[in-house]
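Removed: one protein chain of the complex. Kept in place: all other protein chains.
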Amino acid sequence: MAPKRMPPSTGTLAIVIIAAAAIAVALASESYTQFVLALVALTTIVGVGLNVLLGLSGQVSLGHVGFYAIGAYVSAILLGKGISFWLALPLAGALAGCIGILLALPALRVAGPYLAMITIAFAFIVQHGTIEWKSLTGGQNGLMGFAAPSFIGLPFAERESAILSVLLAAASLFLFRRLSLSGWGRAMVAVRDSETAARSIGLNPVAIKTASFAISAAFAGLAGAVYSPLMMFVAPDSFPFSQSILFLLAVMVGGAGAQFGPAVGAAITVLLPELLSQLAEYRLLFVGALLLAVLWAAPSGVMGLLARFVPRRERKPDAAPVDIDLRAFLGRGGATEELIVKGVGISFGGVKAATNVSFVAHPGRITSLIGPNGAGKSTVLNVIGGFYQPDRGSVTRGGVELAGLPAWRVARNGIARTYQTTQLFGAMTVLDNILIALRGGRLGHPLSALAGAADEDIARALLAFAGYGGRTDLEARYLAHVDLRLVEIARALATRPRVLLLDEPAAGLLRSDKNELGELLKKIATSGIAVILVEHDMQLVMTVSDHIVVLDAGEVIASGGPAQIRSNPAVLKAYLGASDMQARPRPVPWTAPPGEVVLSSLKLDAGYGAAPVLENVSLSVRAGEMVALLGANGAGKSTAMQAMTGLLRPVEGSIILNDERIDSLPAYLIAARGLALVPEGRQMFTELSVLDNMLLGAYTRPDADLRAEAEALLRRFPRLRDRIDTRAGLLSGGEQQMVAIARALMAKPKILLLDEPSLGLAPAMISELFAVLADLRDEGVTILLVDQMATLALKVADRGYVLQSGRIVQEDSAAALAHDPALEAAYLGRLETVE
Amino acid sequence: MPVTLRSLSRRALLVGAAVAFSMPAFAEDTIKFGLVAAMSGQSAKSGEAIMRGLSLAMDEINAKGGVLGKKLELVVRDDESNPARGVVAARELVQREKVAALFGGLDTPVSMAIVPFANQSRVPFMGVWAAGTAITRNGASDNYVFRVSAVDALVDRALVDYAIKKNAIKKPGMILINNSWGESNEGGLKAALTDKGLPFAGIEKFQDADVDVVPQLTRLKDEGADALFLVANVAPSSQVVKSLDRMGWNVPIISHWGPAGGRFTELAGPSAANVHFIQTFSFAGKMSPKAEAVFEALKKKYPEVKTLADVTPAVGIANAYDAMHLTAMAVEKAGSTDGTKIRDGFYAIDRYDGLIKAYDKPFSEQNHDALSSGDYIFTHFIEGEIVPLTN
Partner (left out) sequence: MLLFSAIVSGIAVGSMYGLIALGYHVTYVVSSTVNFAQGSCVMLGAVLGYVLGIRLGLPMPLAIVLSILLCGLFGLVVERLLVRPFAERGSSAWLMATVAGGIVVDNVVLFTFGKEPRGFPSFLAAKPIEIFGMGVFPLQIVIPLVGLGLAVILQFAFQRTAKGKAMLAVVQNKRAAQLMGINVRRAVALSFALSTALAGLAGILIAPLFSVQSDMGTLFGIKAFAAAILGGIGSAWGVMLAGILYGLIEALVTSFAGSSYTQIVAFAVVIAALAIRPNGLLGRAGTRKV
C-alpha cells in the first residue's frame, strides 16, 4: 500500500503563476510596493497556518499575533547576536511550533469561546512578556539596528525580503494543499467533524489537534522571522491584539478551508487599508465598514463566493469495484480470540447503569444485546468501545485488557463500532471516510497522499460489500439515511476489526432494508469477525443472532440462543411486557360529519434547497378524526409534518388551519393558532423539570389555570407524577414521549400532530403509547399521526394517506388500507406482525 | 455582451483602485510634506493638534507665496499608534507621494520605527511631539531626524531639579504609564536622580485602562515616597489624581507634560491644581503678539475652537507650528526639495521668531533638537486653564 504520488494539479500551477507574477512585480517596483507585497505574503503565511487550524481542524485562534511576535523577536534577537538569518528562520518557526504545542495542552481541553479566550490570553501574555523581559526584548522600545540577512553575500533590502516572503508564501500554500490531502490533514477534518467517530477508528484526537496547533504556530513564527528584518525594527506595539483579528479576518474573508483563501484574504486585508490611506483619520472607519460589506456579500469567504460561479468540473464516473478478496482482508489470517466481558459494573452519579455484566463474543458469530430502554445496552457498548471506564470488571481480547484504555487505543486493538445516530465525517467524501479508517490510526508522512490506488480499490470493495451503491465522491453529509448506516458499517470494517459493535443499526430502516442489513451482518460474521449487535427490532435480532444476552436494569437476566430467549418467561416479562404490542381500534367506526375540516393542505410542494421532497400533497383532517400518514423512509412524512407546523419554510401551495392560511406563517405563530406537534425524537427541554416542560406547552395560553390542567394530565400519565420535578433529560425514552404528549396537550390544541412517537421505544412502551392515543381519539381529540408502525397506526386511526416519493398515492379508510396487499408490498415492505 | 450599469461600475471601481494604487496622486507645482501620526484611537487628539499647527503655519507660508515659488501641501496618514503601520505610511509618503519631508506624531515607538527608513532614504524627518531621547540621538552617521519638541532626558533632569528646588524631595516615587514613553522616562528619571545622589521609593506602572491606581500608589506610599514623578497622558494622569484623592494622600506631584493634553481639571477634579507639569509652550497668561495672532487664526480656521480650553494640547499645536516654519525655511535655504540639501538647509537657519521662542541657529550637525532645557516652563491647571508657576 505504498502511497502514490500526488498528481500535479491546477492548484500547484496557480501557485507557481501567482508567485512568479508577484516576484516580477517585486523586481519592477519601488520599495513601497515591495514592502506591501511582502506584508501580503507574510499575512498569507500566517493565514495558511490559521487555515490549518480553522479550515482543517475547526479551531479558532485569536492569539496568532503571539506566535508571529515570537518568531519576529527570535529572528531579531539572533540577528542582533550575529547569528545567520538562515539559522534564525527555522529556529523561529520551531520555537513558535513548540510553544504552540505547549498552548495546545490547555487549549485542547476546551472548545468554542473557551478556546478563543485561551488564545486571547496567550497573545496578551506574549505582549506583556516582550514588554517586561527587557534584557532580551528591549522592553517597550523594542529592538532595532540588528543586521540585515544576506544570501550568498547579497544583503537583503525590501526587494529581497519581498521575494523571500513570496517564495515562503507559495511554499506554504503548496504545503497546505499537500497536508490537507494527506492522512494527517484528513484526520484533522475527521476529528473536527466527529471526534467520537475519529477515536473509534483509532485516531488520537489529542495528537492530531496538537499537531494542527504546532503546524499553525510554526507558520506564524516563520512569517514573524521574516517580518523583523523587513521592518528593521520590532517593538511590543508592532504586534497589537487587533493584528490577531486581522489575521483571522484574512482567513475568513478569503474563505476558511479553501487553499487560496488566506492569499485572497491577505490581499484584501492588507491592500484595502493601503488603498484607503488617503482617508487618514477616517481610514479605520472605512476599513471596518468595508470588511463588514465583504462579510455580508460573501459570508463563506471570497473563495466560497467564487466557487459558486465556477462551473463544477465534470465528475469522473466511479471506477467499478475491483474484485478483491475481502475475506482475506477482513479475516486477517483467521485470528480466533474472543472478546470476554467479565463482571463489568459502572454507575453514573449513584445510578447503576450496569452491574456485573459478563458475556463472551466469539469470532464468526453474532452476539446480540437486547433489553428494554434504559437497560444499559448502550452503556455496555460504550465500556467495550473505551468511551466509558468501568468501575469494576474487565474487557479482554486475546489476553489484552481493554477496559480503561482510551477509545482510540481500543480501536487499534481491533474493536470497531457504529453509532445509534450515525457519525460519519460529514465534510469528507464517502471514499475518504473509508480511506481514513483504512489507515488504522497510522497517518504516515504529513505530506504524502491519504491513500494509493490499491487502498482506493479496497475502499470501493468495502462499500460494495456493505451494499452501498451510490457515488463515492459525494460528501457524507448529503447521504440518505440508509446509506449513512451502510457507509458507517463499511468504515468500521475498513479498520479490519476483530470485533464489530453495532448500536441499533436498523433504527429508521425499512423492512426490506432491514432484511438486507441482516444478510450483511451474517456475511460480516462469516468473515471471522465477532459481531456485537444492540437492536430493538426483534425480528432482525431473532433471525441473525447466534447468541443473545438480555439486559434489564443493568443486569444480565438471560442469555442463550434465539429459541431459548423467545421462550424465556423472565425475558418476556421484562422486555415485552405482559402482552405483545397492541392498539385499540374505535369501538364504533367513525363517520365523518360534513364540513369541519381542521387542517388541510392543498397542492403542497416543499423541500430543502433545490430538490422538492413533497409534490402536490393534498390532505385534510376533520374535527374529531384520527388520520394516519404512512409511507416508507424518505417518502416525505416528516417533511410534511414540518411544513404543516411551520418549521420548514418556504413552501408552495396552501396549508389551511381552521379556515386560515398558515403556509407563510412561522412555527411559533402556527403553534399559537392551536396546532401542536409531538416532534420526532421527543425534543425535551432537557434541563427543565417535567412540570416546566408541561407548563411551557401552554406558553400561548398564559391565563389558563395551568396547575389544574397539569394535574389532570398527570392522571392520564401516572408514571410522570413521581418524576414531576426531575429534569426531563434524565427520563427514559418512553417517559420522555409521555412528557412530549402531555406538553402538546397542555396547549389545548385544535389538532395534535405526532411525528414517529414509537421510534426507539421498547414494545411494552409502544403498547402503552398507542393506548394513550386511542384514549385521546375516543375523547374527541383531532389527531394526525406519522408512525413507522404502520399496522398499529392503521389500527387506531380512522383514515389514512400513503405517501410515496413525496406524492400521495393512496387514501382510504384505515381498515381498507390495512388489508390492501398491494399497498403492503409496494410501500411498506412487509408489515410488522402483530398478534 | 450587454454592459450593465452594475458591471460598468464594478469596472470603474477596479480601474480606480488600480490607479490609486499604482500612480502618485498628481505631478505638480506644489511641495508636499507628509505627516504620520495617530489620527484615530485614543491618541487621535494629538494628531489633530499637530495637523492644526502644521496647517496654520502652512497657510501663512502659502499666503506669502509659498516656498521656492511653490505652494506647500500636507499629506496626512494615520499610524494607529502602531509602528508597523507608521513605517508603511512613511514609505508610501516618500515613494508614492514624493514628500520632501516627514513630520512625526506622538508615539515614540512609531517614530523610532521610522528613523532607520528616514536616514536610509535621506528624507528629513521632523519630530514635533514624541520625546524619546533616541529619536534624534539615533547614532546614525548620516542623521536626517530633527525635532521641535521636548527631549525626555532633558525633561527628566528638569523635573528632578524642579522637585529638589520646590519640594526638597528626599525619596521620590515614580508612577509611569506602561508604554514606551513611560519606559523612556523611567531611564531618564533614574539617571537624573542618580546624578543628584537621590534614592527613589519605587517605580510603579499603570495602564491606560486602569480605573483604580490605588494599589500602585499604596505601594509607593508604604515605601515612604515624599513626592511623585508622573508620566502619563491626560486621562490616565487624572486617574492617578483621583486615586490619590481617595487615599487622602496629599503628596507633591511633578509631571511630564501629559496633563496639558486635555481638560485635566474636568477629568481629575479640583486636586488637578496639585499637579505641576512641564511645558514647552502655553497660550495661557499674557500672550505674546505672535501667540495672539495664532490663537485668532485658530479660532477662525476651526470654528469649534472658542476658548483657550479648546486649544488642547497647546504644545502639539505650537511645536508643529514652529516645526513647519523651520522646515519651510530649510527648504528655502536648500533651494530644492532634495533631502540632503534640506538637511543642510536646517543647519543653515540663522534666526526664526517663533511661537515658542526666538530660535537662534536652532540646528547644527551636533544638535538636532531645537528646544533645550532652557525652554521648559512649569505650569499647573487652575479652573481649566494652564497657568505658569513661578520658579
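Order of writing sets the chain letters: A and B. Residues in each chain are counted from 1.
Please note the rule applied: contacts are C-beta pairs under 8 Å (C-beta built on N, C-alpha and C of every residue); 3 or more make two chains touch, one makes a residue touch a chain.
For clarity, every value in this text was computed on a predicted model and none was experimentally measured.
Taking the full complex into account, find the residue in A:144, A:676 or A:745 that is in contact with the omitted chain.
If we include the chain that is not displayed, A:676 is the one touching it.
Pick from B:29, B:222 or B:292: which residue touches the chain that isn't shown?
If we include the chain that is not displayed, B:222 is the one touching it.
Just one of A:700, A:732, A:791 or A:813 touches the chain that is missing; which is it?
A:700
Of A:87, A:136, A:295 or A:480, which one is in contact with the hidden chain?
Per the contact definition at the top, the residue touching the missing chain is A:295.
Quick one: say which of B:65, B:199, B:224 or B:269 touches the chain that got left out.
Only one of B:65, B:199, B:224 or B:269 touches the chain omitted from view, namely B:269.
Footprint of the hidden chain on subunit B, which residues?
40-42, 44-45, 48, 178, 204-209, 211-212, 214-216, 218-219, 222, 234-235, 238-239, 242, 245-248, 262-263, 266-269, 312
Which positions on subunit A touch the chain that was left off?
Subunit A touches the chain not shown through residues 60, 105-106, 109-110, 112-114, 116-118, 120-122, 124-125, 128-129, 132, 196, 241, 245, 248-249, 252-253, 281-282, 284-285, 287-289, 291-292, 295-296, 299-300, 378, 382, 385, 387, 419, 645-647, 666-669, 671-672, 676-677, 679, 683-688, 692, 695-697, 699-700, 702, 729, 743-744, 747.
Following the convention adopted for this analysis, only the chains that are shown with their structure count from here on.
So the centre of each chain is just the mean of its C-alpha atoms; given that, what is the distance between subunit A and subunit B in Å?
From the centre of subunit A to the centre of subunit B is 57 Å.
Which bits of subunit B are touching subunit A when the two form their complex?
The contact residues of subunit B facing subunit A are 17, 20-21, 25, 39-41, 44, 47-48, 75-78, 80-84, 87-89, 91-92, 94-96, 107-110, 112-113, 115-117, 132, 134, 139, 178-180, 182-184.
Given the complex with subunit B, which residues does subunit A contribute to the contact?
Where subunit A meets subunit B, its residues are 30-33, 35-36, 39, 131, 139-142, 144-145, 231-233, 235, 237-238, 240, 271, 274-275, 277-278, 280-281, 283-285.
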